[in-house]
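Have a look at this one.
The other protein chains are all here in position, but one chain of the complex has been omitted.
Letters A, B and C mark the chains in the order given here, with residues in each chain numbered from 1 onward.
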Amino acid sequence: MIPLLKRAAVILAAASFAGALVFAMLDLPAPGVHLPAAVEANMAASGVAHPVTAVLLNFRGYDTLLEVGVLLLALLGVLAVGARATPPAPAPGEPVKRMFARLAAPLMVLVAVYLLWAGAIQPGGAFQAGAVLGAAAVLLHLTGILPGWGAPGLRLRAGLAAGFLIFLVVAGALLAQGAVLAYPPAQAGRLILLIEAGLTVSLGLILAGLFLALSRDSGDEA
Amino acid sequence: MTDPIAWLILLPLFWATAAFLLGPGRGARLAIAALLAQCGLALQLAADVIDGGARTHAVGGWGAPLGIDLAVGGLSALMLVLTQAIALPLAVYARAYFADGAPAVRYFWTLTGFLLAGLNALFLAADLFNLYVTLELVGLAAVGLVAAGGSARQVAAALRYLFAALVGSVMYLLGVALIYGAHGTVSLQTLAPLVDARAPAAVWIACGLMLAGLMLKTAIFPFHYWLPPAHGGAPAPVSALLSALVVKASFYLILRLSLEVFAPLAATAATALGLLGAAAIAWGSWQALRTVHIKMLVAWSTVAQLGYLFLVFPLLAPDGLALQAGVMQAIAHGLAKAAMFAAVGVLMLATGRDTLEGLAGVAGRMPLTLFAFGLAGVTLMGLPPSGGFLAKWLLIEAALTHGQWGWVAVVIAGGLLAAAYVFRVLRQAFLLAPADSPFHPVPRSMEWTAFVLATASMLLGLQGVELMSLLAAGS
Amino acid sequence: MSGGMIFAGAGAVLFTMGLVGVVLIGPLLRRILAFNVMGSGAFLVLVGLAQRDGGADPVPQAMVLTGIVVAVASTALALALARRLHRLTGRTTLSATDDD
Partner (left out) sequence: MSTSLAFDLLLAAALLWSAWRTLATPDIFRAAILFIVFGLLLTLAWARLAAPDIALAEAAIGAGLTGALLLDAVGALRARRDSAL
């Protein structure tokens, strides 16, 4: 009886909250500030031709800098929680799947490079490219070609941190000329491409790492 | 060129990354050196604010609302000084604490660097969405630090903490989404003149969601459930960082948002927040009186002391008394609680036990550490000349000015309860130890850092005027 | 009624569903799912509401890209902790007893 009552109360509360939210949104007048116009007006000085990339890496690039920090932090947390120093040997996958993975992985790297390059003028960019790289690594891992992770060595750590570090160095260096991440318009495009290239590699490694560091204990009974 | 606003964020990010590159467990000396520099930067910034008032730094050179601004005023400058001033001694402490290479140290320095960068970025942020990212930075770093010990209890505490932090963030984010929908901007500076008491319903809901999310992160009663296991179960330096600084960050945000942007709406919730504060004082103190674990006692004391911060809201007025009281309480409690967790960590290492019972005899063996604990306790009780005394005095003065007598009773009762749980520890420490009880020597640097932090919380009351003039400078 | 508004409304309902789930559901993997649903709801409101009059707005779109990355980072950390807890204790929920 009580659980039924509780359930009814929860459903009622949730429905009224969601309902109030929807009505409040329908009731909103048009906002006073119109940022898309400001984005449009400053596109020429942003160094890229795609508005979302301009917001992500120029107008609100500082958010993105901190966000890459969050991603690195999550990997640190995952590594800190794991206890094992050496990963288990990869389980051999089926030959057909391995063949598929060996063919698909280089293709995925090509797609990543394309997405990175395309991001300046159309949808795409470091995050999507990094995600594709990460997916390629996961695929190689699932087919038993790439081993899981233990504690990462120096070279891997450098790869993981490189994107963030490049971003940080650019931010700090530009501070000397006025403000954090204030690109000179003439060099904005090149600097953004440099940051994005670093991010693609590091994001790919981090996203892959989230999976590879986590999955190392799958099915083990140590 | 060397704007301290920017370097207070970039520098900890640099050393956090460098500590990661150096490898597991490394980076202690780097962190301490960098923290020294950060202390200098924070002090320089405070001096700038006293001389020149509040100012902003336009990241990317665009300026709000298109770009993101960083802003510093009296309140944020104070919080920045407090953060670096607590983090530096705790880093010295942690270096000795983790000298044996416990598993928790593997990622301690890099996680701490990210945590401090997140805190500094949060105090300097002036953009609702940017604040969301800094909240995540702080939250994930704190959870990682709690979990790094790796025991089942710590992992469970970290998970509980993570869910609270994540749900709090998403509630906050939905609030931001509604604000952007209503006003088309997330810059605090642009928003401030747009929000008034005739705000549409969506803005009210947004306010409620952001407030609820931040309360969950501040662990104010009844959202305190995650705090005691997380703060009580983590290694001592981590508990100290979390209790002294991390919960203050979300409180700071509630205070700042209700002062700067949502002032026309904030008054409606003020009394309710004050009542929750009173309930937190009662419940946290009661649990601190009951627990048998010394670290849980200190953690529950944090639940109670956070209550004082929320007593500020019903008393906020143009005279600024309540604001001063709240800031003073945040600073005094930060220093005192860092000292207390540091002292308890020393006592636990020395006796090898985590219960109050195990403390028998430490008065004779570790007088300095016990003295530090006692001094910090005096601040929590609110006896003169401590910072806690000044905070409570200002709070009582504010309550009397507005004729709200009820809050005076709460403040005095809270002080008595704090005395009761602090004396539980002191009385036990002065008992004679069983002859066969083991005792491990502890590095002196750990004892001294606890003592320095406790002394600072004690002498803070004498510097009240200077601190309050800084608070007034930017606002 | 525009497409943006429809998805903003759906987002509001998803957020509520996820919130109820996170609070009421015990098993950790499900709570993580509920958190993700909640987050997706907030993202939909952010973009949908901003674009309720049609016309793309790159600012909230960039914010959601940031949010998606933060969400996957949080999810990975939560899964790591949940798996660790399971390996140490065999439990798939948080019990009330590990508090003190």
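Here is the rule we go by: a residue touches a chain if its C-beta (ideal position, glycine included) is under 8 Å from a C-beta of that chain, and two chains touch if they have at least 3 such contacts.
If you're wondering where the values come from, they're calculated on a predicted model, not measured in any experiment.
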Quiz item: Considering the complete complex, which visible chains touch the unshown chain?
Solution: A, C
Quiz item: Among A:134, A:152 or A:198, which one is in touch with the chain left out?
Solution: A:134
Self-check item: Positions on chain C contacted by the hidden chain, ascending
Solution: 1, 3-4, 6-7, 9-10, 13-14, 17-18, 21, 25, 27, 29-30, 32-34, 36-37, 40, 43-44, 47-48, 51, 56, 61-62, 64-65, 68-69, 71-72, 75-76, 79, 82-83, 86-87, 90, 92
Practice problem: Quickly run down the residues of chain A that touch the omitted chain. | Solution: 52-53, 115, 123-125, 127-128, 131-132, 134-135, 138, 207, 210-211, 214-215, 217-221
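To be clear about the criterion, only the chains that are shown with their structure count from here on.
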Quiz item: With chains as vertices joined when they touch, what's the shape: line, ring, star, complete or other?
Solution: complete
Quiz item: Roughly how many whole angstrom separate the Cα centroids of chain A and chain C?
Solution: 16
Practice problem: Going through chain A residue by residue, note those that touch at least 2 other chains and give them in order. | Solution: 21, 25, 28, 35, 39, 59-60, 63, 67, 70, 73-74, 77, 81, 83
Self-check item: chain B, residues touching no fewer than two other chains
Solution: 129, 133, 136, 140, 143-144, 147, 150, 155, 158, 178, 180-181, 184
Practice problem: Quick one: which bits of chain C touch chain A in the complex? Just the residue numbers, please. | Solution: 5, 8-9, 12-13, 15-17, 19-20, 24, 45, 49, 52-53, 55-59, 61-63, 65-66, 69-70, 72-74, 76-77, 79-81, 83-84, 87
Self-check item: List of chain A residues in touch with chain B within their complex
Solution: 20-21, 23-25, 27-29, 31-35, 38-39, 42, 58-63, 66-67, 69-70, 72-74, 76-77, 79-81, 83, 151, 154, 157-158, 160-161, 164-165, 168, 171-172, 175-176, 178-183
Quiz prompt | In the complex with chain C, residue positions of chain A that touch it | solution = 10, 14, 17-18, 21-22, 25-26, 28, 30, 35-36, 39, 51-52, 54-56, 59-60, 63-64, 67, 70-71, 73-75, 77-78, 81-83, 127, 207, 210-211, 213-214, 217
